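Just passing along the structure, written as structure tokens.
Missing here: one protein chain of the complex. Every other protein chain is in place.
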Amino acid sequence: MTAEAVLDLSHPPSKPFRETLARLLGHRSFVIGGFLVLIVLIIALTADLIAPFDPLRNAARVRLRAPDSVYWFGTDHFGRDILSRVIHGARISLIIGGATVLMTGLFGTLIGAVAGFFRPLDNPIMRLMDALMAFPAILLALTVAAVLGASVVNVIIALSIATAPHTARIVRASVLVIRELEFVEAARALGASEARILLRHVLVNALGPLIVRLTYVFAIAILAEAALSFIGVGPPPPAPSFGNIIANGRDFMVVAPWITIFPGLAIIVTVLGLNLLGDALRDVLDPRMKV
Amino acid sequence: MLGFLTRRLAGAFLVLLLVSVLSFGIIWLVPGDPAAVFLDAGATPDQVERLRRELGLDKPLAMQVVEWYSRILKGDLGRSILLSRGVTEAIIERLPVTLSLAGISLVLSVVAGVAAGMVAATKHGQPVDQAVMAGALFGLSIPEFWLGLVLIVVFAVQLGVLPTGGFVPPTESITGWIRSITLPAIALAVVHMGFIARMTRAALLEVLSQDFIRTADSKGLTRLHILLRHGLPNALIPILTVTGIVAGSLLGGTVIIEQVFSIPGVGRLIIGAILSRDFPVIQGGLLFVALVYLTINLLVDICYAIVDPRVRLE
Amino acid sequence: MPAPLLRVDGLEVALASTGATIIEEVSLSLEPGETLGVVGESGSGKSVLALTVMGLLPRALARTRGNIQLGGDELTTLSPDAWRDRRGRDMAMIFQEPMTALNPVMRVGHQVEEVLMNRRGMSAGDARRRATALFERVEIPEPARRLAAFPHELSGGMRQRVMITIALAAEPRLLIADEPTTALDVTIQAQILDLLRDLQKERGLALLLITHDLGVIAEITDRVLVLYAGRVAEVAPARLIFDAPAHPYTRALLASRPALTGPRDRLVSIEGAVPSVGAMPPGCRFAPRCSFAIGPCMTAPPALIACAERHAAACVRVGELG
Partner (left out) sequence: MTRRITWSALAFAAAALAAGSAMAQKKGGDVVIAITQAPPAVDAHVTSAQAARNITLHIFETLYARDEKAQPQPELAEGVNISADGLTYVFPLRKGVKFHNGKEMTSADVVASLERYRKVGASATLLGQIDTVSASGPYEVTIKLKTVQSTFLDNLSSPRAPIAIYPAEEAAKAANQINYIGTGPYRFVEYKPDSHVKLVRYDGYSQNPKATGRDGFAGKKEVYLDTVTFRFMPEAGARNAAFEAGEVHLVETVDGPTAKRFANNSKIAIHKALPFALQVIKFNHAQAPGNDVNFRLAVQTAIDMEEIMAIAFADIYQMDPSWLYPGSHAHNDAGKARYNTADLKAAKALLDKSSYKKEKLIFMVDSGRQNVDTATVIQQRLKEIGIDIELKVADWPTVSKIGFTKEGWNFWAHGFGIEPYEGPASVMSPWVNGTSQQAKDEKIDRLFDQLNREMDVNKRKALFTEFQQHMWDNAIAMKAGNYGLFQVATTRLKNFTPYRIPRMWGVWLE
């Protein structure tokens, strides 16, 4: 044996929360991304206060107004203010994104953890996940949404089904690595029940990759909501979401491009913020994970 | 190598079997049937019922399952209700369209993405790197269908330099084909370009930081020699992985982009089938897409084995 | 005394970002045919020292002070490409991890041949013959067949032999070996060390052997340089290090050494930890862990004090503790 092994003090395996936070706050992507997402979040939360008009109010007099000093983003063919609709749209888009993250997180973790921890179930579960992943996510979401019908809840379900398999795979991979580690063995030796081990140790340690993945899922969900709306299986009108405002402007793309352009920019800002956050989280929580 | 292939193929076959169950099952959950598409709003339920019988939609589930499997095992995907042709035939008709769109987008995004990623990696930490990465991330955040719409407004409507949609087969006119495919290919490629650029950069940075690069450096070899003979061959594995992912993702992307640009490809076939409940086409189309997806993955796996001698042993 | 082949003078390497130093005021000289062991625990800067001499410092590090002369030529003023040109031909290096140090997707034969072709201008056929001969020399069985192998197809010992072949291919005068045996089994370790020693004798190489294993030092080095936290703690002929260590750190290091007969796993350790980069104590860097530390040790880093012929230690209490 060597002097190195003796002198080299081993670091504790998990970094304290404080240190992680400090590293995140020092990460430029985290600051910019966080700022963008926070802005969108605040807009969504205060939509009722800051939107200049009722996003649902029809006003035939002002149909298809180009952006001006009153209607900053112009109006649609109902005469509804696009700015107000984008502001309120942030709310539904974030709800869809957030709920998809929750559902995907919950089911992806559950499926991945079960597959990773209970070996007999691993193969059947993961083959099913492979089968789901054998479709492009958007096609899968579209099919599911078409089956279920267009509603906010169904869009969330469709997106969760499309994103959960990949998440399950990530969780399973983490679980497989961690369950072989010493401290899990130790806990098992001490007589902790399987379920407790699973929850207390494995999941806590698989959290890093999961958080990173879910941040990207949020971004994916926002993009996919828009795509589903475009095909006509998104959240139903008249309540605005980023996607259905664009879908609504489709027939007027040439004469009133503002209906299409502004919610698109809102999507870009939101998704860019989420991607930046995801990159920062990846750098800090899961440095080995690829883009 | 042979054992490796057999194992991969067996795995793919199992997944395909599950996919066939899923694609058959999903249509039984869809409300409505193709009869509605043949009839207008004034159609009465007994008219619909007649048509259902005529289209063979009233057979019991068990019978349809048996028919489905006995057909697909023979490689026959059945007959479209709405297109008056076989599903296989319908897919093959559209395949060149989708493949040329996805193929050109893939080439565009791989060439531009790898080049950008390599520039960024070699200029690691410098302003060029940061600019490329910011651009890549921005590209990654754009909804592709929205970009398609914007491209139509700008290039087709405002400037009038390219068509707004439709597809000209290369057999009809090469310039027409290029013109018709340019905007959709760009709309599709931008997102993936960003993705590939990020991956290439990350992969190359990782490779360039590895010990064997230092070994090569210690031999006194030139930088170019090291980059080309030691760096790139090793970065090829992750780049191949991304290319595989991108090829799959492009397949998904074409579904939407074909819709935006009215391009008669496989994606529109399937969406159209979903919206009109052309069940054989939905089933066959989904099965086909999964087959392509799995084939891409298999190809990527085989490429690994060629590029990375370590894989062959596993 | 023959003119030294390698001469390092007052070398300082720092983090490019913060300017915190990794090594400071490191000087050494190495004659042709001589073996100098550099010993220290991880973080002592011994690998950095080797990489600096080779001109292979990673981007995050920069040489901030000091000179490096090879055969009388100043290397530090050379352009990166000129320095690169010295590598392989004048000096070569063997790395610790033969698995990662070899290109995993290139046949090992080619990894040797590319040196011969690019650095010695050999034709492909000559390079192949020469590589076969070299493989034979480093005692790789069935050399012709092994040339076509990929690194993962070889054992650790074989890989390190390949590494040695690569280093020797361009016939350098200086060979730097950074922990060449650490990653290997004990029996293989001895074989590789023997091989290195034979080759060095045979070719009159100057060998800079970096290790944390005092056993290796005892076996093949002529002189030893002890590094602690980036500074030279002691430099002495190999025999004297074991018989009359002058620096308290060297003593502690020796004390923590496993008895050859004892169990090899748990050892007596030196209390405390190596100070981290950027948080070095103002005085002697070992002072916080040193049981002999006195007032002056805390204020300024001690200079090397000669205590015998070719023996010096950086400790203010060198005389007292003898």
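Letters A, B and C mark the chains in the order given here, with residues in each chain numbered from 1 onward.
Quick note on the criterion: a residue touches a chain if its C-beta (ideal position, glycine included) is under 8 Å from a C-beta of that chain, and two chains touch if they have at least 3 such contacts.
As the structure is a prediction and not an experimental result, all values here were calculated from the model.
Trainee: May I ask you to name the displayed chains that the omitted chain touches in the full complex?
Mentor: So, taking every chain into account, the missing one touches A, B.
Trainee: Taking the full complex into account, find the residue in B:33, B:144, B:217 or B:308 that is in contact with the omitted chain.
Mentor: Answering carefully, the residue with contact to the hidden chain is B:33.
Trainee: Which residue from B:167, B:195, B:212 or B:293 sits in contact with the chain not drawn here?
Mentor: Spelled out, the listed residue whose C-beta touches the missing chain is B:167.
Trainee: Would you mind spotting which of A:78, A:117 or A:216 touches the chain that isn't drawn?
Mentor: Residue touching the chain left out of view: A:78.
Trainee: Go through chain B and note every residue touching the omitted chain.
Mentor: Listed in rising order, the touching residues are 30-34, 36-48, 50-51, 54-55, 81-85, 90, 93-94, 149, 152-153, 156-157, 160, 163-167, 259-262, 264-265, 268-269, 272, 274-277.
Trainee: Could you list which residues of chain A touch the chain missing from the display?
Mentor: 56-58, 60, 63-64, 77-78, 146, 149-151, 232-233, 236-238, 248, 250-256
As a convention for this text, only the chains that are shown with their structure count from here on.
Trainee: If you tally contacting C-beta pairs, which comes out ahead, A-B or B-C? Let me know.
Mentor: Between the two chain pairs, A-B has more contacting C-beta pairs.
Trainee: So how far apart, in whole Å, are chain A and chain C when each is placed at the average of its C-alpha atoms?
Mentor: Spacing between the chain centres: roughly 50 Å.
Trainee: Can you list the residues of chain A that touch 2 or more other chains?
Mentor: none
Trainee: Which positions of chain B touch chain A when the two form their complex?
Mentor: 11, 14-16, 18-19, 22, 26, 29-31, 137-138, 140-146, 149-150, 152-153, 157, 195, 198-199, 202-203, 238, 248-249, 251-253, 255-256, 259-260, 267, 270-271, 274-275, 282, 286, 289-290, 293-294
Trainee: Where on chain C does chain B make contact in their complex?
Mentor: 54, 56, 58-59, 84-89, 92-93, 95, 97, 100-106, 114-115, 118-119, 150, 152, 163, 166-167, 170
Trainee: What residues on chain A touch chain B, complex-wise?
Mentor: Going through chain A, the ones touching chain B are 127-128, 130-132, 134-139, 142-144, 146-147, 149, 219, 223, 226-227, 230-232, 246, 250, 253-254, 257, 260-261, 264, 267-268, 271-272, 275-276, 279, 290-291.
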